[in-house]
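This view holds just a subset of the chains, kept in their places.
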Amino acid sequence: MAKHAAGKQAGAEARAICETHLRNRGVALADLAELVLRLQCAFVPGLDAAECLESVEAVLAKREVCNALLTGIALDELAERGALPEPLLSTVRHDDPLYGIDEVLALSIVNIYGSIGFTNFGYLDKVKPGVVGGVDRGGHADGRCNTFLDDLIAAVVAAAASRIAHRHRDTLGEAAWMGPGTPVRHVDATSRAGPA
Amino acid sequence: MAKHAAGKQAGAEARAICETHLRNRGVALADLAELVLRLQCAFVPGLDAAECLESVEAVLAKREVCNALLTGIALDELAERGALPEPLLSTVRHDDPLYGIDEVLALSIVNIYGSIGFTNFGYLDKVKPGVVGGVDRGGHADGRCNTFLDDLIAAVVAAAASRIAHRHRDTLGEAAWMGPGTPVRHVDATSRAGPA
């Protein structure tokens, strides 16, 4: 259908722009996919890196995700070049933990796949595993600023994990999760820490 | 693909549950589609009721939308039967404008299609056109409570309008909106009041 094809093409362009901007800042989509796999592998039997990468790409194909990424990365780069006005420049440069606008942009990404992603986002932002930690530390090197970037990629990972959780449920069907014959304790134990 | 088909089926079930619950509360999907058409017809040439209905149905097929709807409608019905504890019962029954939780559930629906839907949601909730106003007034009749329902359907309409705005843009392509040859003034005038 024409409409569907047009949507696919617009999404592919958004994804390509995001991928380029992320690569320029040292982030490969495969790094993000690896974190998605780490978060979800215990809860989705047979999940592999390819499916995680596909989910990351689907998130980046969303217009609002792309806009949040481009805006945040632009602010990081403007801060590096000293091109923001004060006092905003100092706030962004020093990654002031009370700034809050980096989280605001990140949450707009997480929201796209529903509130279940907030838990994973918060966890990634606190513990900073893998590429999230690398980006955070890299932002404190001489002349570098990743104030927005670490939050934004944590949000993309959390959104991609939520997307997989929703799809996996669709495939299994509700019965497999909550049917009367299901050992509830077990389902809860697995699922709790899982998608959310 | 199996995964895609499973997602379609899960969505169809969610939509059917929502449709039933809305019908039981006096809301037809066609009423919602009519409001979507009213909001978007000036900005999407050739938009018709059928496309608006399809968009409403797509919104209701999302798991988180369905959960928000079922939770809000349950609270309205529990309030009608006096089955909530005080002081919550009085707050919900009187549609206390400082309650806030009705808006919180509504916003979780709007969020699914991005922040551009918030403007339409606020407008619908303030002006209360069509079925939104009917549901609001109906909630003040003897023994009736629609504290959540009017906000929830305004959110579904706003989300469906956002979805159409995004898809229409995809079809037109960015060039038609923002290309260097586009008469910017005109595009802005049209688009501003449009999707958002």
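First chain written, first letter: the chains are A and B, and each begins at residue 1.
One rule holds in what follows: a contact is a pair of C-beta atoms (placed from the backbone, for glycine too) under 8 Å apart; a residue touches a chain by one contact, two chains touch by 3 or more.
Treat the numbers as computed from the prediction; the structure is a model and nothing was measured.
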- request: Count every copy of the one sequence in the whole complex, not only the 2 placed here.
  value: 4
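Assume only the chains that are shown with their structure count from here on.
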- line: Note: subunit B sits from subunit A at a C-alpha centroid distance in Å of 26
- prompt: What residues on subunit B touch subunit A, complex-wise?
  reply: 2-3, 6-7, 9-11, 62-64, 108, 111-112, 114-116, 166-167, 169-171, 173-174
